[in-house]
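Here the complex is missing a single protein chain, while all its other protein chains stay put.
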Amino acid sequence: MAAHEEFFAGIPKIQYVPDAGPGDVMCFKHYNPTEVLMGRTMEDWLRFSVCYWHSFCGTGADPFGFPTLLQRVWNEGTPMEAAKKRLRAAFEFFTKLGVKFYTFHDRDMSPEGATLEESNKNLDEITDLALQLQTQTGVKVLWVTCNLFAHPRYMNGAATNPDCHVLAYAGAQVKKGLDVAKKLGAENFVFWGGREGFHSILNTDVAAELKHMAGFFKMAARYKEKIGLKCQFLIEPKPKEPCRHQYDYDAMSVIGFLKHHGLERDFKLNIEPNHTTLAGHSYEHDIVVASAFGMLGSVDSNTGSPDLGWDTDQFPMDIRNTTLVMKTIVEQGGLQPGGLNFDAKVRRESTDLEDLFIAHIGAMDAFARGLRNAVHIIEDGLITGMVKERYSSFSHGLGQKVEDGSATLEEMEAFIKENGEPKVTSGKQEKYESIFNHYI
Amino acid sequence: MAAHEEFFAGIPKIQYVPDAGPGDVMCFKHYNPTEVLMGRTMEDWLRFSVCYWHSFCGTGADPFGFPTLLQRVWNEGTPMEAAKKRLRAAFEFFTKLGVKFYTFHDRDMSPEGATLEESNKNLDEITDLALQLQTQTGVKVLWVTCNLFAHPRYMNGAATNPDCHVLAYAGAQVKKGLDVAKKLGAENFVFWGGREGFHSILNTDVAAELKHMAGFFKMAARYKEKIGLKCQFLIEPKPKEPCRHQYDYDAMSVIGFLKHHGLERDFKLNIEPNHTTLAGHSYEHDIVVASAFGMLGSVDSNTGSPDLGWDTDQFPMDIRNTTLVMKTIVEQGGLQPGGLNFDAKVRRESTDLEDLFIAHIGAMDAFARGLRNAVHIIEDGLITGMVKERYSSFSHGLGQKVEDGSATLEEMEAFIKENGEPKVTSGKQEKYESIFNHYI
Amino acid sequence: MAAHEEFFAGIPKIQYVPDAGPGDVMCFKHYNPTEVLMGRTMEDWLRFSVCYWHSFCGTGADPFGFPTLLQRVWNEGTPMEAAKKRLRAAFEFFTKLGVKFYTFHDRDMSPEGATLEESNKNLDEITDLALQLQTQTGVKVLWVTCNLFAHPRYMNGAATNPDCHVLAYAGAQVKKGLDVAKKLGAENFVFWGGREGFHSILNTDVAAELKHMAGFFKMAARYKEKIGLKCQFLIEPKPKEPCRHQYDYDAMSVIGFLKHHGLERDFKLNIEPNHTTLAGHSYEHDIVVASAFGMLGSVDSNTGSPDLGWDTDQFPMDIRNTTLVMKTIVEQGGLQPGGLNFDAKVRRESTDLEDLFIAHIGAMDAFARGLRNAVHIIEDGLITGMVKERYSSFSHGLGQKVEDGSATLEEMEAFIKENGEPKVTSGKQEKYESIFNHYI
Partner (left out) sequence: MAAHEEFFAGIPKIQYVPDAGPGDVMCFKHYNPTEVLMGRTMEDWLRFSVCYWHSFCGTGADPFGFPTLLQRVWNEGTPMEAAKKRLRAAFEFFTKLGVKFYTFHDRDMSPEGATLEESNKNLDEITDLALQLQTQTGVKVLWVTCNLFAHPRYMNGAATNPDCHVLAYAGAQVKKGLDVAKKLGAENFVFWGGREGFHSILNTDVAAELKHMAGFFKMAARYKEKIGLKCQFLIEPKPKEPCRHQYDYDAMSVIGFLKHHGLERDFKLNIEPNHTTLAGHSYEHDIVVASAFGMLGSVDSNTGSPDLGWDTDQFPMDIRNTTLVMKTIVEQGGLQPGGLNFDAKVRRESTDLEDLFIAHIGAMDAFARGLRNAVHIIEDGLITGMVKERYSSFSHGLGQKVEDGSATLEEMEAFIKENGEPKVTSGKQEKYESIFNHYI
């Protein structure tokens, strides 16, 4: 890339400097990519990914304010010129940051044209460059997704639009998106249904819309099969915003939907904790639940503020949260082919170019600390052992029969008539919390 | 019942007085049980039920206050004497109010004994009286449920308790509950998992607990089959409280759980709107969704305050809400064998005996108005017609292929290449809202 | 206006047609402006106002979607040409709708220039036209406000910006805004502090910022005095969004702030119920509280959805809510010089031009119904009488001494030693609710 403009001049490749001081925010103090923990490198456990839309297309606009970030150099020129500059800037960023994956929407990467054909042509041209930059740098696509929510045509839904013409447009767009995924060797493909839901129950036929959405997913699965695309399909739940209600409310809603329509072998979940908290759960909840159902595919590692009712897509900085997330991920043996994608944006007030680095570095260090803590917890085995002991009654006798499904209510009654009242057993929550704090 | 004490002396059978004044709160102004709407009596559409626990066992205690309602006459005497008085009072109330159904937990109806055997004996004795009063009055059991949450033994869960001994106790209790359901001819049997969830993820094995819960439900289904009990099984979702997180979070969570475990033909849902709003949905949401999945079995017709984060179990008084609920119920052809159960309690400050009548009458009138509005909306057909027209593109051409599942992404793309951009279609939300207001 | 383009061709002046059918959404069924209730016309009680920004400048963009409403004819031409077209369209709309007030921000009405001088010049030119149209139509300004939040310069605050240069800009802008208010005869001037707050406590000096904000308000009050501007100053509380925390959180926060800084005689409150519910209160709460403190100046009559955590600025359609609001307003003798400003926007999916009329008409009818209900309640006197009776113990004896501030704890103790335990008095909430429903 020597012949090209440098976008982050003066910023060298970010190094691991474990003894850096409090004000040293342009180095890793915890993330040491090649260090091996529990038989795997940190890089391999964490599989960090930078998202293209927030970090390279984000304008800083909010519902009450105009853009603050348009001065980025890569926004100059015609739309197609800017798209290419932006891509080069992004790969410079990935490389300097030392992240091996990125994610994008079709319409972030290249501008929408006047027709589908023109949009597709734009996408072909820009993804040619992307492929070249991927090869040069070794950076790969964690996942691609189609933007089926920003264009006005999708205002009433894409796969759930009352007008089949719009659904067809979405289908055509996804077809191209899958072709692009194949071309770029994407490891996953994400569906986020930001407009699949409703604002008013009065004008909505919920049963029809859900049926159409299932049909849409089935078409996508068939086309993926047809073109020999090997990537994992992922659905990303979100309860609301932009819609008042979105069908993919949370992990369990999506699991229920998939199972109802026989789609559970074709999809896993991409969990974003900021969406989880908007659904009224704790930060780590949907990661734990998706994992318990064998459906955790990838994580959009960001955070919101628990006192806010909308998606702020902040960089995750809370070590307690990252520890809980990494504990689940390590316990399930990693996220491959998924990863930790920073679906996070610098605040619109963070207008310095270096803020983009500082934010990612801070979040990567937060996850690196979370990983170290989780490994420490798991290797020590203290908490795991306490939990195992807590459920030990299911390993023998009546408990064993419950486990294997052969117990009956009659046996339960007989057991109680013989054994009477169970003994009182403390849940020891504060003890668990105190021990957990030891590792934080 | 002539020989027995009168508990609500001076209160006659509640009458329908359509032209009563604003201060006349001891008569129905809208609920006219025998009036026929769309081919069915109001009584039959509404299937009102009084809940036993709040209205006859409620103490008025709250987390910050001592009981305020203990002065009820029916609380006098030994526990078994009080249980009988209470039951007689309740049947006097049902009869005077003109409600044909009631619901109860095993432990509301009769006191827990020192052993399971003693508890069962108490329950036998009191349900003998219940059966006699049912026969005398024609009042029936809408549903029975087992209280698997109040006793300290269930503090860490019933079907999901880490100690199998507790699970066994719950199983024994459910066995007896099912026997009682058969004895009393209950039309439904409800499971509410108030302790099936967790306070801390640190001490919890989610996958194990969910498996145990599924196994528990399967045992119940087998025993029901064995004793020839014909009633409908219902699960009542609630997102949280008393647990920090409950597995039966909302309608979709339960549907997902049931489908994952192959239990969807054995259970329907009992939706309580106050629980729905605690899960972050709109009042009517889970009723609409459960109905869309063919899983709406019954409704716990109460309300909360949208500004509060806990279950207040207030009497439903908002006509907009009752209209939306009744519209869904009428559209699905009624709730049989379910009904509208007032899982609602008078405020702890509403200490007059007449408040119990005023509250039920007000709520019954609110639902009667909702029913009248819904019937008016459906019979007019204006809103229904607008919705049908909105989705009309799915009745032919490509839309038809989407409906029957034969469409492909390639056809979608071809369609767009031929037809280009879809036309812009207003969602007309405000028009729907204005028309809806016409009926309120 | 005959010589000018008609923007809402085919839409005549909206009429009062009390017996219109359910599908007739382009007439008033309840709002009869000249009808007299309690000695005042409906028009005078309600003082409806259309907001300029949502209805004429709104684009339909949301955080996840591009504009949907740009096809409005009045957006054509250069920024200044469009500004004039837009103003003519607005006055046609006000006139056809029959609303006598409008509200605007300086930067909605005319485009921001490259310098303050240019912005001011633009504003002068457009407000000349506004004044002319006001004179022609009799439509007046309910309030003006300065947009101190959208421009990137205000991203870190206006009056609370850490950089005094930005505060100075805001001051210069408010100076011009006050001049414009005088020029156009505005009856009120609003301050909404969308950027007066913080995203992170770590980089914020709360005490300094609050002091600067108070100083800013004092400067505005002095300048108002100096130029002889007679309008009422209003602060509009909002708890959050766009900031994570805004200092004007709710009515009581603003009252506390004003009293702390000795500003309570210079300001009243402009209450927006959608902001009130975001602060965790019930819809009517801040209206009731502001009125109780004699601080209710005006109302931004919109609504949100209680299940959402952000500002949706929907048209208010819930009769229960409008009744509660109008009851408070009538009880305090009206809102003059304030009014009911529709700070509401058609949904971004409501793309038809007629939707703008339908939405306003529906909301005006909702408030007209609320007014009729409130007048009915107040004239009947039943509820008022019950409340008066409830507090009657304060009209004599010890209660009288509490009222006049002369009672002592010693007297209290003596009273209890003499009179013992108070009697139990039911709060009768359900009775109040049932009676209230009679009027809805």
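Going by the order they are written in, the chains are A, B and C; count residues from 1 in each one.
In the analysis below, a residue touches a chain if its C-beta (ideal position, glycine included) is under 8 Å from a C-beta of that chain, and two chains touch if they have at least 3 such contacts.
Please read all numbers here as calculations on a predicted model, not as lab measurements.
Student: With the full complex in mind, choose from C:Val17, C:Met38 or C:Val206 the residue touching the hidden chain.
Tutor: Checking each option in C:Val17, C:Met38 or C:Val206, the one touching the absent chain turns out to be C:Val206.
Student: Which one touches the absent chain: A:Ala82, A:Leu382 or A:Ala414?
Tutor: Per the contact definition at the top, the residue touching the missing chain is A:Leu382.
Student: Against the chain that's been left off, what residues of subunit C make contact? List them.
Tutor: 115-117, 152-153, 155-156, 162-172, 174-176, 178, 199-208, 210-212, 215-216, 218-220, 222-223, 239-240, 244-245, 249-250, 252-253, 255-257, 259-260, 278-282, 284-285, 288-289, 292-293, 324, 383, 386-387, 390-391, 393-394, 397-399, 402-403, 405, 407-413, 415-417, 419-425, 427-429, 432-433, 436
Student: Please identify, in ascending order, the residues of subunit A that touch the omitted chain?
Tutor: Residues in contact with the chain left out: 21-23, 25, 29, 68, 71, 277, 280-282, 285, 305-307, 315, 317-320, 346-347, 349-352, 355, 358-359, 361-362, 365-366, 380, 382, 424-431, 433-435, 437-440.
Student: Can you list, in ascending order, the subunit B residues touching the missing chain?
Tutor: 60, 62-68, 149-152, 154-156, 194-195, 199, 240-242, 244-245, 278, 305, 307-312, 347-349, 351
As a working rule, only the chains that are shown with their structure count from here on.
Student: Suppose each chain is reduced to the average of its Cα coordinates; what separation in Å results between subunit B and subunit C?
Tutor: Comparing mean C-alpha positions, subunit C is 39 Å from subunit B.
Student: For subunit A, what residues touch not just one other chain but two or more?
Tutor: Correct list: 152, 155-156, 199, 240, 244-245, 278.
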